[in-house]
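A protein chain is absent from this complex, but the other protein chains hold their places.
Labels run A and B following the written order; every chain starts at residue 1.
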Amino acid sequence: MRVETVATTEGPVLTAEGPATRRRPRGSFGGTRLVSIVAVVLLFLFIFGPLLWLLVWAFVGVWHYPALLPQKWSLSWWRQVFNYPSLARSVELSFLFAPTVTALSAVICLPAAYAFARFRIPGRRALMIILFSVNAFPKIGLYITIATLFYALNLMGTFLGVVLIQLLGTIVFMTWIPTAAFAAVPRSLEEAARDVGASRLRTFFTVTLPLAAPGIFVAMVLAFLASLDEAQGTFLVGIPNYVTMPVQMYSLVSDYPPEAAAVFAVLLSVPSVVLMLLVRKHVMGGSLARGFQV
Amino acid sequence: MRFLRRLGQLLMVAPPILVIGVFVGFPIAISAIYTLGHLGGPNSAVSAIGLHQVSTKGLFTLKVYKDVFAERNFQASLVASVWVTVVSVAVVLVLSWAIALYAWRTRSRLGRALTALAVVPMFIPVVIASYSILQFFSYGGFVKTVASALGMPHFPTLGYSLQLVVIAEIWVSVPFGVLMISSGLGGIPPSAFEAARDVGASVVRATWKILVPMNLLPTVIVTCFTGISVLGSFTVPYLVGPTTPTLLGPEATETFQSFAEPQQAEVMAVALFGLSIIVAVPYIWATYRANRTSRAQAL
Partner (left out) sequence: MSAQNTQGLEISNLMKRLGDNAVVKGISLTARRGELVCLLGPSGCGKTTTLRMIGGFLSPDSGSISLGGLDITELPPERRPTAMVFQNYALWPHMTVYKNVAFGLRLRRLPKTEINDRVDAVLKMVNLVHAKDRHPGALSGGEQQRVALARALVLEPQLLLLDEPLSNLDAKLRVEVREEIREIQQRLAITTVFVTHDQDEALSISDRIAVMSGGRIEQYSDPDSLYRRPESRFVAGFVGSMNILSGRIVAGGITLGPDGVFIPCDDAVLANYGGDGGEWEVAFRLEDVDVQSAGGLTSLPHRGSVARQVSHGHFKEVLVEVGEHTSIRAYLGPDVDLSGPVVVSVRRLLLYRDGALCYESHPASGRGQPTGGESLPGGAGLTSSSPSGSLR
């Protein structure tokens, strides 16, 4: 909050500075303007081009190269995809796994994040870095030997097995980002609550948690997306009982024409886009960035 | 009482450490032993299905490492991995800095819009991103179609090339870069920059001498994290890249799944891990340093 106040007071200073910079004689005014417009267009094309291209393909009936637009539009592939036998099941599974993994990850990591932020944990920094660097071990190398462990624990092909394998990818940011969020709550705000008579627990729930909520929220959405996105580990552990959407996507890409894959991809993006709109403000507000500089 | 409180605090920290220790640390340790020629014990299940395995009765053998490193395919993939990583990271850094700097300097609506735009890929599943980028740039894709409409029917397509892998890696990594750099810049008072301009530094010089050093930690973080994620990536090179040379991620997967050589695949994983750790060194150094100075200021 305080940071935001500072930012607003700095605002006018910069707007005042803006025109002065532009008045510099170096380079023609029109030239830099043109360059920035071209840059914006290229960036837009680079980021959104592929997605829009895919969106168009989802509604194609006939489209032969090199026509600029499809010769025939159609919704037939949507019907095909919806009739695809295991589609409904994979959507269902994805939306079963994602919340489960997110919740479990939160339960495991959030207390740790609070402890990392508020208590003197011996070797805190080392622990957090080990947490991350161990995660840098290539997934495939991990999966080869993790299989042994999963067989031994009877986790292969089970729901819990898939949850666990997806969970592994969420631990790091589910710990890091909320740690930063908790640490960013000024202690004096908690002390002020204790001062007027709130217990430790009460203080946590009325002051600390609400103020750290954006960071926690961002971490949870990222965990949700990570679970929704995870294909390799889910494939190895879940096959054949648990085929989630991204796993399905792999087979679709190789077995079906681009129209079907496009339809499926559009479907698969919907939850992500919705989530993005939900947390966009907090992600841009620095909740995520802070998590990497604890 | 104090002891109980300490214990409670440590118990709060324990769960994620335990999960990672058991399900990541332990398998890594087994993998390391496996690559050194120990096929029994926890590795017996894997070695039962493996081909071309090397075992040792001694303490360890480096034969698998020698074999794998002598393979042409592996060497090509190793080189490709490093090349793709270096280029991707460099472009991501330049692009992130350019966008963040533009937004910071102008504080305009356009700047904010650009930043928001660049963050979008973070929320798109990598499978879909890779697939759409492949469609966009390959034969029959947007680039080829527009080129031919503009009278360039022989415009090269990028489908299944390492260049396309680079493009897709950039697409996937740019959001993180822009977020980190712009968030770091947001913490720098404009007066720091203006003061440098005031004493006569050019925009470029003021940026290079003032903003970059002041924003070093986020820059190092972007470099290391992007580097590690590109090095270890699987989906992007698997979907949009060539079969050989590919990146080490798909190469190891292929070695395991298609050639049934888990031991060799693990060696590749260990090699990749070694590279990642090297890439992570600046990050670890930078955070320790930042932590020390901030603690010194607090006292």
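General remarks:
FYI, contacts are C-beta pairs under 8 Å (C-beta built on N, C-alpha and C of every residue); 3 or more make two chains touch, one makes a residue touch a chain.
Note that the coordinates shown come from a computational prediction; the quantities given were computed from them, not determined experimentally.
Contacts of the undisplayed chain with visible chains (whole complex): A. Of the candidate positions A:Thr32, A:Thr206 or A:Asn241, contact with the unshown chain belongs to A:Thr206.
Among A:Pro85, A:Gly197 or A:Pro240, only A:Gly197 touches the chain that is left out of the view. Seen from chain A, the chain kept out of the figure touches residues 1-2, 4-5, 186, 188-189, 191-199, 202, 206-207, 210-211.
Going forward, only the chains that are shown with their structure count from here on.
Measuring from the averaged C-alpha position of chain A to that of chain B gives a distance of 15 Å.
Only residues 9-10, 12-17, 19-20, 22-28, 30-31, 34, 42-43, 45-46, 98-99, 102, 105-108, 110, 114-129, 131-133, 135-137, 139-142, 144-146, 148-149, 153, 171, 174, 179-180, 182-184, 186, 189-191, 194, 203, 217-218, 221, 225, 228, 232, 234-235, 239, 248-249, 252-253, 256, 262, 265-266, 268-270, 272-273, 276-277, 280, 284, 287-288, 290-291 of chain B touch chain A when the two sit together in their complex. Those residues of chain A that touch chain B in the shared complex are 7, 10-11, 13-15, 17-18, 21, 36, 39-40, 43-44, 46-51, 53-54, 57, 65-68, 107-109, 111-112, 114-116, 119, 121, 125, 127, 129, 131-142, 144-149, 151-152, 164, 167-168, 171, 174-175, 225, 228-229, 231-232, 246, 249-250, 253, 258, 261-262, 265, 268-269, 272-273, 275-276, 280, 283-284, 286, 288-290, 292-293.
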